[in-house]
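Note that one protein chain of the assembly has been removed; the remaining protein chains are unaltered in position.
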Amino acid sequence: MLLSLAPSALPIGIHGIEKRFGALSILSDLSLDVAAGEFLTLLGPSGSGKTTLLMILAGFVRANAGSIKVGGEEIITMPPHKRNIGMVFQNYALFPHMNVFHNIAFPLKQRRVSAAETAERVERALDLVQLKGLGERRVDQLSGGQRQRVALARAIVFEPRIVLMDEPLSALDKGLREHMQIELRNLHRRLGMTTVYVTHDQREAITMSDRIAVMNAGRIEQIDQPEVLYARPKTKFVAGFIGESNFIPVECRNGSVWYEDRKLRMNDPAPSAGRHLMVVRPEKLRLLADADQARPVNALPATVGDVIYQGDSFICYATLRDGRQVTLRDYCRSDVLAKLPAPGEPITLGIDAQDVVLVTDQ
Amino acid sequence: MSIGSASLGHAVRQDGELNARALRSDARRQALGLLALLSPGLFLVFAVIIVPIGWLFWLSLFDESGQLSLANYARFFEQASYIKTFATTFKVAFVVTGACVLFGYPLAYMLSQLPRRAASICLIFVILPFWTSVLVRTYAWLVILQRKGLINNWLIDLGVIGQPLPLANNFAGVVIGMTHIMLPFLVLPLYASMKTIDVDCLRAGMNLGASPAATFRQIFFPLSLPGLASGVVIVFVLCLGFFVTPALMGGGKVIMWAMRMEQATSLYSNWGAGAALGVVLLAVTLALLGLFQWLLGARATGVWSQR
Partner (left out) sequence: MSAESSLPITHWQRLWLYLLGGLVMLFLIAPSVIIVIMSFSGSTLLQFPPEQWSLRWYESYFGSVEWRDATIVSVKVAVMTAIVATPLGTAAAYAINAGTLRLTGAINALLTASLIIPVILIGIGTFFLYARIGLNNTLTGLVIAHTVQALPLVVLTVLSGLRSYDMNQEMVARSLGAGRFAAFLQVTMPQLRFSIVSGALFAFITSFDEVVVSLFISGGETTTLTRRMFNALRDQIDPTIAAISTCLIVLSIVLLSAAQLFGRGR
């Protein structure tokens, strides 16, 4: 019953893309490799160039320079209709003057597929997106989620080498969006097509992707698997954009890293000499009891500010000795709650050596 | 995925401009394609409007003996009949524009305040005349206004007057006929701009203590001014070059600019004189429209793109 895409999934090699509008540079010297069958997400704030890059891949925006190779074949000057790339738009762009069947059959019609085969393939695609039997529906009779599925079916029915998606879930409400994230993810696992997905929603990116390319101001800041990206951000932007972070200024001299007069214990090798920022996720900060001092942990003295309960967890704002405010998050377990200090009390915050991540201070 | 040429020393330098030439020619090809879509229309406009008008302009610079001179233009200041034509034209244009504002503003205001359905029915009364032949409407006014026309017949039958009133074949007739023809050109853009005024602005005005009259005066009216200005400009400009109604309803007494041009070319075959009149008319028209666009940053041709 499956469309068999896996054998034809192809890698994409993007190299040296330049895009300028007049004097304004949108993308500069951008390079990126997407493996065959990979689900890669372009994540970034609006204006970071992620949609422009997607449009260049699809052929709707022309780059000023660069190369895009799909399975080794250069496609940068190829017109969109010859690229064999399935695309799902943010607003779905279903054709309102055609019913569901004809929407999905559209790419097959362009490829002069016979009527019998078209009917069969549209039926399979409808089945795949769980819309069996809705072929005769008009587009305006569909719910938001159903439209999304039709757009998806239309983009994969012709077995494209690559599928591009431009924030396809952003128009759906939260519950449906989370459901569709899992569904899209499973569909990708079953069909194995190379997918480039654009979103500004970090949670969506983390849920769905094999790898995430974080974009900022026309450049790729970091490409990594979601868990690496979260645990080991390479730049301050990535650390700030994905999840919450405390930034604590540290200095590197004589091959070790210092926070004020304390030498930090860390697993990573020390970086180059100079000023750096230590990235600490709120849930990696711990309240230290005296007994914990023996472990290889970095202890930071601080004063408790507000403590905010959020049901399953709590947030504790604390002020370090240098006056910097940091955030700590933990679950409301009874043992943690028992040692929770009152506002104004001095405490010691702990960071495990393995959780110390340094980025350059830009 | 290897970039074959990247290992060569000189290729690395070119790397930033990879495929740049192919992409540029691709862009050029697309621009040419779009230009090809435009070219038939542009060619016709160029051939039928730009070329002849340019030719006429060239012609207007020569006097009857074929010498380069400004004689055709000097005439405008020297001959009383020309001065009278210009005076008549501007007088008609001013009076007609004024009448259109006087009648058009309340109508547009009413349309903008009516519920959607009622407004679209009332709008038919504006749009139908807009799309009815100018000739038909002028004929109708001739029938209504002439010496033995409907109005005079009625008034005499009713004993209000003994002698027929001179309503057609004079200035009054021209103004009435032209006001009827120009009114939609004022009402349509004005109505469109009034529809965009946010009712919440008016509610806020009243909420802040302004009376309905003060709300209209201080909030609605200023917000409707751009639409009014665009209607006024288009009506005035169209009046300056208008031909059919003054020619048929002026009774030979109201000679307007366009009629003068027709006489010069058809009657006297004096192309230089007709062309010079045309050049000045076009210059005044474009200057007014340019001034309008510069002041309000909007095009005055919007009236034709709404239904």
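A and B are the chain letters, set down in written order, and residue numbers restart from 1 in every chain.
The rule is simple: contacts are C-beta pairs under 8 Å (C-beta built on N, C-alpha and C of every residue); 3 or more make two chains touch, one makes a residue touch a chain.
The shown structure was predicted, so the numbers you read here are calculated from the model rather than taken from an experiment.
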item	value
Residue, one of B:L61, B:V95 or B:A140, that touches the chain absent here	B:A140
Touching the absent chain when the full complex is considered, from A:R83, A:R161 or A:H200	A:R83
Positions on chain A where the hidden chain makes contact	58-60, 79-81, 83-87, 89, 91, 93, 95-97, 106-107, 110-111, 154-155, 158, 164
On chain B, residues whose C-beta touches the chain left out of the figure	30-31, 34-35, 37-38, 40-42, 44-53, 55-56, 103-104, 106-107, 109-111, 113-116, 122, 125-129, 131-144, 146, 148-150, 153-154, 180, 183-184, 199, 202-203, 206, 212, 237, 240-241, 243-244, 247-248, 258, 261-262, 265-266, 271, 274-275, 278, 281-282, 285-286, 289, 300-301, 304-307
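Everything that follows uses one rule, which is that only the chains that are shown with their structure count from here on.
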item	value
Geometric centre distance via CA averages, chain B-chain A, whole Å	55
Residue ranges of chain B touching chain A (in the complex, touch as defined)	1, 3, 15-20, 22-23, 26-27, 30
Touching residues (chain side chain A, partner chain B) in the complex	11, 13, 15-16, 18, 29, 33, 62-67, 69, 72, 74, 76-77
